[in-house]
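The other protein chains are all here in position, but one chain of the complex has been omitted.
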Amino acid sequence: MNNLFSMQDLSTNDMNDLLRTAQAFANGESWTPREQTFAVNLFFEPSTRTKLSFEMAERKLGLEVIPFESGSSSILKGETMEDTLKTLEAIGVDVAVVRHKQDAYYKTLAETVNIKIINGGDGCGQHPTQSLLDLLTIKQEFGKFEGLKVTIVGDLSHSRVARSNTEALTALGAEVFHSGPPEWFEGDPKTADSYVELDQAIGFSDVLMLLRIQHERHENVMELPAEQYHKLYGLTAEREKRMKPESIIMHPGPVNRGVEIADSLVESQKSRIFKQIQNGVYTRMAVLKHILDQ
Amino acid sequence: MNNLFSMQDLSTNDMNDLLRTAQAFANGESWTPREQTFAVNLFFEPSTRTKLSFEMAERKLGLEVIPFESGSSSILKGETMEDTLKTLEAIGVDVAVVRHKQDAYYKTLAETVNIKIINGGDGCGQHPTQSLLDLLTIKQEFGKFEGLKVTIVGDLSHSRVARSNTEALTALGAEVFHSGPPEWFEGDPKTADSYVELDQAIGFSDVLMLLRIQHERHENVMELPAEQYHKLYGLTAEREKRMKPESIIMHPGPVNRGVEIADSLVESQKSRIFKQIQNGVYTRMAVLKHILDQ
Partner (left out) sequence: MNNLFSMQDLSTNDMNDLLRTAQAFANGESWTPREQTFAVNLFFEPSTRTKLSFEMAERKLGLEVIPFESGSSSILKGETMEDTLKTLEAIGVDVAVVRHKQDAYYKTLAETVNIKIINGGDGCGQHPTQSLLDLLTIKQEFGKFEGLKVTIVGDLSHSRVARSNTEALTALGAEVFHSGPPEWFEGDPKTADSYVELDQAIGFSDVLMLLRIQHERHENVMELPAEQYHKLYGLTAEREKRMKPESIIMHPGPVNRGVEIADSLVESQKSRIFKQIQNGVYTRMAVLKHILDQ
């Protein structure tokens, strides 16, 4: 594996291999490259938690992390991302984690640059390490994917996580449903069949995966005030009581407390929200190891 | 010690313990945690010198310092500081140094998060590591606090340093006086008794502790031009000549040369201004060690 751009690049075998490596790191195993190895995190869109998680994963593997401030970069002087990556390669960087708002920014990169690239999120497209950490969290809980019912609640059309997860979970044998404001699904044929009412989903789901409402993307579409959204499409304390006994709650963070989920449920027994954050570090360590250890 | 929020959390015994550890580091001793340990510096208010000093202290102890750019953080997306700290904890960060403009921002944190926290300055409240480095500088000079006369010159009401220092020095047996523009003291009963005229203080003080004028905080109150302030309330070359032979000059920096202190005195024989900066690193190493070594 030289790059990780999209979950679609991974076979179910690849996914299972990565999950095994990630679980080994979660169990306390360690690994370091034989030679001094340099990583850079190119985040052209702000992201505290994904960037911190990669930074932590890189440090735990003993990598040297070269700081990169996108705000003052040559990209702003008109340099293309391709030239920036070629520069980083010439400087001696081994692996770059890239987040960029352009969908599939990486399409042509693999052929033109030799530096290894991990996609840290592109536009409304992919976010493969987030998908993998979600898979790891589910696998830890249930030991398998076959036969699980997973419901993703929120704005599927703008969510990197939702797309990657739907594909991966389906490939691994889970049944995936979607819920949330119906107007967010109109015209998206991919999700039409899988749509369920939230109150119905609550009753049968093993995993309830809440998406973050991205207020910045819904200026026009979403006119609902936060309390109303919570009542209609959020996980309220009342809804949580109707969930199956062994079921779990997931959310990629950062959480809008009292909107997607009741404040009191964030740290509740069914919540795996902080577990997901922990698993993010182990998952990114696994991806880095698979890419660097060749 | 799990956190350090305020000098008020420390008994005089605690202070003396920390000063002993800091002095040991100043003498060249070293200490490193047994396991890879992660620190993060959360500075929501800009501060070059305090941030650099913590960063240096952390590196000297062999900690991994995870960069955090407050400008692009999720806090701006509406996440609470509590949730940010819980995220950092889940990611695996062991200790966070926090500076924030809100007074006593830490009040509820100790009960809700497990990550260890060091207060790097809150609003007009506390700045405990600055106080400790001031104490270390005085201790190195005089070997004791009992009976020393310390005069703090400047805007006590807006100074984190002045408040913490007054309390700590008094507890340790020193006598603390205050001076500066009288209008900055009106209505503050805590300092009324201790007010002295600068020219009187010059004659009897063992330590003259000058505060930085924070122009940004005195738009309305302070109408004095810099030269006038210097003449009335600054340490002029003339005043310095009347100081006691063994007395010292302190300033937390950054210095407004020619305002709080004459340009020529910053590097003078009595000045401990750069010594204070050196001691800042040793003091922060001591606080980190006491918090991490359990």
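All chains are identified by letter, namely A and B, in their written order; residue positions are counted from 1 within each chain.
Definition applied: a residue touches a chain if its C-beta (ideal position, glycine included) is under 8 Å from a C-beta of that chain, and two chains touch if they have at least 3 such contacts.
Owing to the predicted nature of the structure, the values given are computational and were not obtained by experimental measurement.
K.L.:
Pick out which of A:S11, A:Q36, A:T108 or A:S264 touches the chain that's been left out of the picture.
P.N.:
Answering carefully, the residue with contact to the hidden chain is A:Q36.
K.L.:
Hey, which of B:I118, B:L135 or B:V281 is the one touching the hidden chain?
P.N.:
The one listed residue touching the chain not shown is B:V281.
K.L.:
Write down which of A:F68, A:Y105 or A:Y229 is the residue touching the left-out chain.
P.N.:
Once the missing chain is taken into account, the touching residue is A:F68.
K.L.:
Can you tell me which of B:M1, B:M56, B:L224 or B:I291 touches the chain that was removed from the display?
P.N.:
Of the candidates B:M1, B:M56, B:L224 or B:I291, B:M56 is in touch with the missing chain.
K.L.:
Since one chain has been left out of the picture, which residues of subunit B touch it in the full complex?
P.N.:
Those residues of subunit B that touch the unshown chain are 46-49, 52-53, 55-56, 59-60, 67, 253-257, 274-275, 277-278, 280-281.
K.L.:
Tell me where the left-out chain touches subunit A, residue by residue.
P.N.:
Interface residues of subunit A facing the absent chain: 36, 38, 64, 66-68, 72-75, 77-80, 83-84, 86-93.
Assume only the chains that are shown with their structure count from here on.
K.L.:
Measuring centre to centre with CA averages, how many angstrom lie between subunit A and subunit B?
P.N.:
Centres of subunit A and subunit B (C-alpha means) sit 41 Å apart.
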